[in-house]
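One structure below.
Left out: one protein chain. Kept in place: all the others.
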Amino acid sequence: MESKLGLSAKRIAQCRNRANEIVKPVQTYIRKHTTDSVERATLRLLGADLINSDGIPVPNIIVDQLKDKIQDGVAQFYINALLKLNCTPGELNRKIAEGLRIPEIEMVDKKYIEEKGRELVQEFSLKVKKHRVFRQEQILRAAIKQPSPLLYVIVATGNIYEDVKQARAAAEQGADVIAVIRTTAQSLLDYVPYGPTTEGFGGTYATQENFRIMRKALDETGAEVGRYIRLVNYASGLCMPEIAAMGALERLDMMLNDSMYGILFRDINMYRTFVDQHFSRMINSFAEIVINTGEDNYLTTSDAYEKAYTVTASQLINESFARASGMPEKLMGLGHAFEMDPSIKNGFLFELAQAQMAREIFPHAPLKYMPPTKYMTGDIFRGYAMNTLFNFIAKATNQGILLLGMLTEAIHTPFMQDRFLAITNAKYVMNNMGDLLSDMEFKTDGIMQNRAQDVLCQTESFLEEVQGKGLFDAVEDKMFADISRPKNGGKGFGGVYEKSEGYWNPIEDYLMKELNIMVEVK
Amino acid sequence: MESKLGLSAKRIAQCRNRANEIVKPVQTYIRKHTTDSVERATLRLLGADLINSDGIPVPNIIVDQLKDKIQDGVAQFYINALLKLNCTPGELNRKIAEGLRIPEIEMVDKKYIEEKGRELVQEFSLKVKKHRVFRQEQILRAAIKQPSPLLYVIVATGNIYEDVKQARAAAEQGADVIAVIRTTAQSLLDYVPYGPTTEGFGGTYATQENFRIMRKALDETGAEVGRYIRLVNYASGLCMPEIAAMGALERLDMMLNDSMYGILFRDINMYRTFVDQHFSRMINSFAEIVINTGEDNYLTTSDAYEKAYTVTASQLINESFARASGMPEKLMGLGHAFEMDPSIKNGFLFELAQAQMAREIFPHAPLKYMPPTKYMTGDIFRGYAMNTLFNFIAKATNQGILLLGMLTEAIHTPFMQDRFLAITNAKYVMNNMGDLLSDMEFKTDGIMQNRAQDVLCQTESFLEEVQGKGLFDAVEDKMFADISRPKNGGKGFGGVYEKSEGYWNPIEDYLMKELNIMVEVK
Amino acid sequence: MMIKAYGDTLNDGAVQLSFTLPVAAGPKADEAARIYMGKLGFEECEVVHSNPLSQDFTFFVAYGKSSASLDFSKVVVKEVETTMDFNEVNRFIKENLKRKIVVVGACTGSDAHTVGIDAIMNMKGYDHHYGLERYPEIEAHNLGAQVANEDLIAYADKVQADAILVSQIVTQKEVHIHNMTNFIELMEAEDLRNKMVICAGGPRITNKMALEIGFDAGFGRGSYPEHVASFLAEKILEKERGDRNE
Partner (left out) sequence: MMIKAYGDTLNDGAVQLSFTLPVAAGPKADEAARIYMGKLGFEECEVVHSNPLSQDFTFFVAYGKSSASLDFSKVVVKEVETTMDFNEVNRFIKENLKRKIVVVGACTGSDAHTVGIDAIMNMKGYDHHYGLERYPEIEAHNLGAQVANEDLIAYADKVQADAILVSQIVTQKEVHIHNMTNFIELMEAEDLRNKMVICAGGPRITNKMALEIGFDAGFGRGSYPEHVASFLAEKILEKERGDRNE
């Protein structure tokens, strides 16, 4: 495909190459480390679940019991207990919740553990593969009813049962994707809450039961309306791998999952995040869950016109990390956003250029386009007009996933009618001007071509500088989002461990094989 | 200028030629006839004014008194009375209002009448020329603050004093043009109401005093905001020439004035309208008042996609009639509208093509672009989104006068905040995507080029057919707006008169000379 | 069943408002807007936006919660029954009335909006629903717009109409109410009221208010020709039967 924007293919390749070089040393670090959450996710995928009477989840109890053995991988101890007590994971979970201590149990021969491991991995694998097939069938069946972009809305009442009503209504109205926003600050919890929940601030707890409740509701409504309704949740945070694991088990379809969001915007330790994002992305890759990256966040803190290149740079870094987790491009919902100051002269042209550039650099990625938020005000009418132009660009540049703007963005989490108004706006615009950009050409050396080319150049210099410093130092040096994060600071640093020589993780082994992830030999 | 739409210059010239051929025989008819309203307008321009105790305007009283002498032109009788009674027009008007009968007054020598006529015409001419100079100065001074398109809003409370509040507020908000909508069915009154009025349905009576009140208010607010605020009213109807006359005297800046609107949409007799529109347009031409034609009306009754060519055809006919009244292109606010069903796939492209086509066919006319009305519903939010796309096209195709859509179009005449929301929407869109179309090109043989070329072909065949039948028969045959109007039916037919050999009208003579209108010799 | 407005939680009573106050913008205006919402009966009032409209007016967007509720099970709508489609109506007339019915329609008074009455009566109809002129069992006369009530009634009398359709679009200063009331008075004065079925229609017309004024039915936004046609057919039959029994 020729570039409508006159972007140099060579320069794009150079940028991509630099991103790969930036990611390489980080991958080396990742390969050698595990974290609390990687271990808990592994346990969950093998069958660990439930909470104790204090509300502490069994995976956390196990990892806490095994603090001094984590570098060897905790899976073997859980499997050992299953073998020794000769019980199902369900029974074992109950016992652990009631106080059973795993480290005290005598170890059986490693080969039995490996054998049982294979069996449990097999169960996990079958379950996920069934989900994959089911999803593919559903998507295929509804394909003509769900053209690109998919219409994505959020629900955020804090109460899963209220969320269900809102989500069903949205699906009836035409939404293709429902994201259940998480409650404020769940990303900072070092455990995953349990059961159905009805109390959250600005969002609903991500719990496996909540996933199940919503999945069921959306499947039902989807069957009624003859479309497959995608379900989304948020992995980012201290439990990134675990939430990915839960998503894989409950057939979520998309997962917020950025390689650096937690570091920059949640002050989570960088080593922790890098290791976690890799493991969680392997799970997503295997489960064919589309990730959504968080480039929009750069633009809510920095200026969208000045710092447009940070979005492109981050997309390339996210892509490179994703590829290192075995992820095909079609699962990379790379993010960007319509966040320029609406009072900028010709701002529309700059937004259009940026969106088209993303489309051209990542031709097969289902780009996730985020609506105006920062410049939304209490003037819901003006906001509605801004959303109209946003929808316009989304369709014109063929974005894959369209997070619909809410006219009440500056006021409250969406009311039921806000979502409806967003959906009708998007449908109107998309139908009414669907073929506009294929009916027009960008003027050579015009405002838009020049803008895109400039941003690409800035991206290249920026990546070059990051490469020079190395990613860890670059983050410390405030190069991303004007935020400095110390290498050894931030939340969750205590939960990062160097793997021992004998580290064993059957889930990781399996995923790496399935995903053809090669580990380069030193 | 090369056609962005690939329109054939030759075909455009052919269309224009056909329109001229259509208009020619009508002009022949016009030249030979006068009407009640042409005579009343002439009287007004010479100084006739006031009403009697029954509320009948003096110009009407005079014309009624002279019913049997109209074919000679009533001006001479009014001037004669001035001479014989040796009084000012003001004094004479009072006497007539009190019962004085003009026909009874003995006639003085024609040469004195002609001399006095020259004097009165001179007064009229000076007044109007002063208005022209003032307006030009004001416009020049504010030019950078009032880029194209001018933002045009309506006020329609029915009460001139309430209208003033609304208009001032709109001007403060950024409106450049204020149209005072007329009360329902004023167009069917065969006289012009008098004085300030506070009772109207869906609009405010057009009276000379109301013109004055609003003109003063807008001049004041204009001075405060440093912009020249244009004032608009509606000429169309049985009093077309008189309202034009009042507009010229009170420095209105634009006038709704279509060559066929009254015939088709108000069932006014066609001969009456043709004669009236010519006279009123001569006044507008001389007073440098921009006319607004009414092509939008075709699209509220017929389908905008199917009947787009009727708009283009009507624009060409309006242009030809206007030129025959001595009007330069810069005063031709030819109309068109964004009225396609919003559910049409790619409807935006068709609207864009149509607007761009109008721009290319009439490169120097300040095209007047009308907003969606027919498909507006009580969903004010959806309506706001439609208005956003409408504003987009207006700016993209460089329309001259933008009548702003109201989000409450389907509900009520505008509330004060409705106008504000319309203005902020337009300003946002125009600033945000101002240079889009100059940064892009239409794809050769794309959807839009093909659409425009098709509509132009349809226009040509349509004009050819009209030319074949002659305009009078074409109207009778339902060729315009699917409406049939019989030649000798409709309102106001009784007020059309063949001019006698000795017909004398000093205003007409003066205007024809000033405007360089040549009468072709048979 | 008591209901309240719904924002994002059952019975939260959340409502969006926008309005203008005739005061200059500023913190005092904002506070006035908040108080005003209180006067309107709202709680948890949030004035989320304010903007000067001029030196003397300010526009507000606000959200509030109301404890007002209503019993949905007690809501009664006297809806017009609209059961039959094009073919059914024609069959019904043929079988039951055994003659064509004559319908005269117009947009009355100073109201010049023909599109609504045309949508109901014209051959080509509206939104893919044929108009009355296309019904083989209906003889439809569409007199267009700006028809005086007197002229409409005289015409209907002349063609011995079974029904009259009155369209009213402009509603400012309640002009439609006056027009419609005047129409009923004239019908009664002419002693024709009980001889014909009379219906009104228009975007602001409801069945309820049409009945109150003295019409047999009222049709609002989104009406289609078959709604009117089936109502007319049944109502005319009912009338004939009534008349026969008297």
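As written, the chains take the letters A, B and C, and residue 1 is the first residue of each chain.
In this section, contacts are C-beta pairs under 8 Å (C-beta built on N, C-alpha and C of every residue); 3 or more make two chains touch, one makes a residue touch a chain.
If you're wondering where the values come from, they're calculated on a predicted model, not measured in any experiment.
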Where does the absent chain touch, in terms of which shown chains it meets?
-> A, B, C
Touching the absent chain in the whole complex: find that residue among A:Ile289, A:Met386, A:Met416 or A:Leu436.
-> A:Met416
With respect to the chain omitted from the figure, which of C:Leu10, C:Met123 or C:Val159 is a touching residue?
-> C:Leu10
Check each of A:Arg168, A:Arg323 or A:Lys368 against the chain that is not shown and name the one that touches it.
-> A:Arg168
From C:Glu31, C:Asp85, C:Glu150 or C:Glu240, the answer for touching the chain not displayed is C:Glu31
Consider the whole complex, including the chain that is not shown, and state which of B:Ala410, B:Cys457, B:Ile483 or B:Leu515 touches that chain.
-> B:Ala410
Spell out the interface residues on chain C facing the chain that's missing from view.
-> 3, 5-7, 10, 14-23, 27-28, 30-32, 35-36, 39-41, 46, 57, 66, 68-70, 72, 75-77, 79, 204, 208
May I ask you to list the residues on chain B that touch the chain which is not drawn?
-> 157, 159, 162, 166, 377-381, 410-416
Spell out, residue by residue, where the missing chain touches chain A.
-> 158, 165, 168-169, 172-173, 184-185, 188, 201-202, 265-267, 300-301, 374, 377-378, 410, 412-413, 415-417, 420
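Basically, only the chains that are shown with their structure count from here on.
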The distance between the C-alpha centres of chain B and chain C, rounded to whole Å, is 34
Centre distance in Å when chain A and chain C are each reduced to the mean of their C-alpha atoms = 51
Distance between chain centroids, defined by C-alpha means - chain A, chain B (Å) = 59
Multi-chain contact sites of chain C, meaning residues that touch two or more partners = 51
Among the residues of chain A, which ones contact at least 2 other chains?
-> 379, 381
